[in-house]
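Only one protein chain is missing from this complex, and each of the others stays in its spot.
Letters A, B and C mark the chains in the order given here, with residues in each chain numbered from 1 onward.
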Amino acid sequence: MRKKLGLSEEKIARARELASSIVSPIMEFVEGYTTVAVERATLRIAGADGADPDGVPVPNKIVDSIRASEPGLGGGALLRYADAVLRSGLAPEALNERIAAGLDICERPVSDAAAARGKAMELVSLGLDRITRNRSRREEKLREFEGRNNDPLLYLIVATGNIHEDVKQARAAALKGADVIAVIRTTAQSLLDYVPYGATTEGFGGTYATQENFRIMREALDEVAERERRYIRLTNYASGLCMPEIAAMGALERLDMMLNDSMYGILFRDINMYRTFVDQRFSRMINAFAGITINTGEDNYLTTSDAFENAHTVLASQFLNERFAREAGLPAGLMGLGHAFEMDPSIKDGFLYELAQAEMAREIFPEAPLKYMPPTKFMSGDVFQGLVMDSMFNFASKATGQGIHLLGMLTEAIHTPFMMDRFIGLETAKYVMNSMSSFADEVEFREGGLVRARAAEVLEQALSFLDEIEGKGLMEAIAAGMFADVRRPKDGGKGLEGLVKKSPDYWNPVEAELERALGIGG
Amino acid sequence: MRKKLGLSEEKIARARELASSIVSPIMEFVEGYTTVAVERATLRIAGADGADPDGVPVPNKIVDSIRASEPGLGGGALLRYADAVLRSGLAPEALNERIAAGLDICERPVSDAAAARGKAMELVSLGLDRITRNRSRREEKLREFEGRNNDPLLYLIVATGNIHEDVKQARAAALKGADVIAVIRTTAQSLLDYVPYGATTEGFGGTYATQENFRIMREALDEVAERERRYIRLTNYASGLCMPEIAAMGALERLDMMLNDSMYGILFRDINMYRTFVDQRFSRMINAFAGITINTGEDNYLTTSDAFENAHTVLASQFLNERFAREAGLPAGLMGLGHAFEMDPSIKDGFLYELAQAEMAREIFPEAPLKYMPPTKFMSGDVFQGLVMDSMFNFASKATGQGIHLLGMLTEAIHTPFMMDRFIGLETAKYVMNSMSSFADEVEFREGGLVRARAAEVLEQALSFLDEIEGKGLMEAIAAGMFADVRRPKDGGKGLEGLVKKSPDYWNPVEAELERALGIGG
Amino acid sequence: MARIVRPYGDTMDDGKVQLSFTLPVPEGPQGREAARLAVLGWGFKDCEVVHSDAISDDFSFYVAYASTDKGVDYDSARPDAAAETSMSMDEIDEFIRERLGRKVVIVGACTGFDAHTVGIDAIMNMKGYNHHYGLERYRMVEAHNLGAQVPNERLIEYAEKAGADALLVSQVVTQKDVHIGNLTELIELLEAKGERGRFVCVAGGPRIGNKLAVELGFDAGFGRGSYANDVAAFVAKKIVEKKKAR
Partner (left out) sequence: MARIVRPYGDTMDDGKVQLSFTLPVPEGPQGREAARLAVLGWGFKDCEVVHSDAISDDFSFYVAYASTDKGVDYDSARPDAAAETSMSMDEIDEFIRERLGRKVVIVGACTGFDAHTVGIDAIMNMKGYNHHYGLERYRMVEAHNLGAQVPNERLIEYAEKAGADALLVSQVVTQKDVHIGNLTELIELLEAKGERGRFVCVAGGPRIGNKLAVELGFDAGFGRGSYANDVAAFVAKKIVEKKKAR
């Protein structure tokens, strides 16, 4: 791509160095730990699934029972599960049902560890093969329907709370041109330390992320895709207490994108930071292996604080997310780094500042399919004004070559989208983007002008910010409230109890296999 | 202003030469003629006004009676009127009443021509002084409220048909930021060969242009102007059979802008071309003297034919309107040359072509306060899509530094504007224009890009078009259907009967005084 | 069969509707409450006024979302269309050739002071509109387009001379119901002359419906989105029908 801002390549390189040295101590810590969620994710890949009559999922029952028994979870969960499969002589599905019905696989110690290991490898292969097939299928379809998607990809959310209504809404959106459907998760699912089971019809402000819901929506979108000859991507939300598990489920059901931020849970959901750092790495390895594009959550910084004053925190977080992603073996092409059009609409030249920032992100992360979020904070009940703000956002996005474009809804301040809101959003976005399609190619920004100056300024501020964080240490910086104005003590927050120190005999062939395939770590 | 398109200055100069040699034979013709409307305008400036019980205006009665009596209208109408004032010993107001009541001033021949001439000069001075005072008042207020208007001026129409409702709508618009209020004229008033009298409440698609309606609206806008400390300009429509009369009335009531196109009546209202050419010159001289900005009607070319294919006809017409305006002593600062955002919204890069054309007009006519018209043809009942099209138009206008910005209405395809439509238009335009305020300053168009190429292409096409017209002669070109796809024979169309050859003793001190003041002709 | 349908927001039968309007009252809590009560008064079962703003000292603007229980019977909604089924240009030419064996003469104009030509041109001119050729292109139609601003008298006079089978009248400006006057006048003039039966009379324009046109004494009316073949099909069938009746 043609660069137009004249940003200092040295400063950009320096920011990457800082990010690397900020992340490196975290990675050292992460190495030594697993979590209940990492173990459950591992079990899921190996075939553990289902739930008991109270809705407690089988993977939770297994992990809880392992934790409760000797020697605990430090050695990993998979061996025990494989042992139980072996011993019972059942297929995993049948064993899962027994466990759901009350069978405790930890009643007896592992009998033949070597055999169990063998069985485990077999189970893991089945799971990973399925993920690999999903990946191939996606790649095949993308090839088959090449050139039929919009650029940027038009990303629409559905959020009825009922997966069957969601399907109707998603189909309609896809028929009208959506390239990506994100099923918004029910309020605060991120705080549940388990993933609900089965098709669900009762969410608030969103629909439960469950494997069955993933499957239902995937099937519906595949159908539209064939009809429209346009691959429709499916997105869900990983970050939260079940980050790696949801990543695993997404990989198994061929999701294409996953909300997955290295710090979102800590900052915006008050999840413990140790827990999050361990979880995010494992989840990203799964995403990387499955070819799933992550969406990071930098937009969230701007919903609470001012987009002009805090633009640099977004950039700094992008550098950190990038670094964390690399550590998990995720290539740049799968990094949907986030940013957002949240400038106060009353600011003179606000649109130009936005343009500067969006172009800056584009030039600093040229290979990443940036995820650009629409105005939300300054949307009001004035749906007409809102529609125009969304249109300016559409303009900015196309003008700066963003990769993933979250469509704004004119009713953002009122309700989760009505079917017609989505329709209006799509039709107007298609008009705007088509009518200024070659803008990025046509236009230069004047040297010494406000656009270039703004971009340079934000980069500069991000550098000092990263510098300060590097001095303090990332965990200390978070504890000190340097991000998003919230202080999160190291030992505070939810889910710390799910953190487990790996014992020397920790064995997780999924992790090993992923590291091998991705050429990282270990 | 900074030029960004790299247009050939030679070609621009060549287009001006062509326009000059196209217009020059028309001017020669014009010299030798007057029209009933020119005479009525002259009378109005000298104080003739009022109407008879059937609604026939006093100026019409006078002119009709002069035509009907010997030696007819060839010598001009003013001398007779002045003679009647003298002879009756009445003030013009009282005489007007008598005429309205049935007095025929041509019953007796002029007794003392020299005395009548003296009286006429006195009456004309009163009228022209009033116009001069209006002009000073406008300039004073513009100075007093300097910097308080929007840039471009936001121009809003009212069109209820009822002047009192219009006032409410206009006040609301002005309070919310309108800089210009145009009272749209009732359907086909341009075809009436008289100007109705008094306040009116019954128009179709617009309100009658009458002097009293002008006064009522002027007063209302002056009131808002004081409150808001922002001068509010008032606009009405001249082009049509009463072009010079309406110009005169506007000058007397301190209108600030006047729709006034040298060929609109011919092409779009089937008014005779001889008649129009004579009328337009006199009306423009009045506008020039009164400091009234004309608005030309190039937008009309694009409502019937395609905006991409026919962009050059707009430019050619601008050159002609400019030339006609110069011939009438109108300075560039008062030339609100028209163009319009009428590109088919489905065209890829249509917005960029629009940007090119708008920027081109700006660079070719740098001193003229260009009047930019919103999308109308492609507006549909989809008010949401329409609002976004209007927003793109707002963007283009601010981005290219237009002077007079006609606000688009989201309900353009449905009804004359509701109060809320205007409100939505204003609020969204203010947002867009403020948020990309410095765009024009910031952005360059790439050399060899589509924007520059488009501008060069349109200029080139306009040149060949003018070339062809020059070869044929303007009247012949119009007769051949070269403009707007309509053929208008020289002797066809309405109002030809109102054309009068000047006799050698033609005497019109208004014309003479205007030519003197404007330093032209004679 | 009755199939009751209701507006759909994001759940079947939630009845959600968006509204916007102006009230002639100052902006403020009382105005907002009045707006809410107004919407409830129109029969909506709940209403949220999500936005209000001052338009001037005495007028205020509201955006509301409301929901309704009142559905409509979809199955019994009969569209207001002149022709149940249209034909293509070729079919129409064929139909005229077979059933009448001569060209059909159609005279069209935009009447009164209405100066909008684009609509009538879309129907009549060779080029047509939106990939539908105009009547001038039909081999079995002799089309005369008088353009706009045509007085009713002149239209009738011309039609008499041309031996027209059908009159097409376009009306675009509808403010203060000016079109009603123009259209009514045409029919009255024809009736006064005893010539109403001589011509198939069709009205058209973006705000013209078939029902309205028929009420005003026309044979049919064509609204926005109609094409030459729709009206030609109607006219041809009508002439054949009239011929049979004689």
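The rule is simple: a residue touches a chain if its C-beta (ideal position, glycine included) is under 8 Å from a C-beta of that chain, and two chains touch if they have at least 3 such contacts.
Treat the numbers as computed from the prediction; the structure is a model and nothing was measured.
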From A:G161, A:P196, A:G250 or A:P509, residue that would touch the chain that is not displayed: A:G161
Touch with the omitted chain, as defined above, among B:T416, B:S435 or B:N508: B:T416
Missing-chain contacts mapped onto subunit C: 5-9, 12, 16-25, 28-34, 37-38, 41-44, 48, 59, 68, 70-74, 77-81, 207
Residue numbers in subunit A that touch the chain omitted from display: 159, 161, 168, 171-172, 175-176, 187-188, 191, 202-205, 268-270, 303-304, 381, 413, 415-416, 418-420, 423-424, 427
Residues belonging to subunit B that touch the chain removed from view: 160, 162, 165, 169, 380-384, 411, 413-420
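Just so it is clear, only the chains that are shown with their structure count from here on.
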Rounded Å distance, subunit A centre to subunit C centre (Cα mean): 52
Separation of subunit B from subunit C, taking each centre as the mean of its C-alpha atoms, in whole Å: 33
Gap in Å, rounded to a whole number, between the CA centres of subunit B and subunit A: 60
Overlap residues in subunit B, where contacts from two or more other chains coincide: 424, 427
Shared interface positions of subunit C, touching two or more other chains: 20, 53
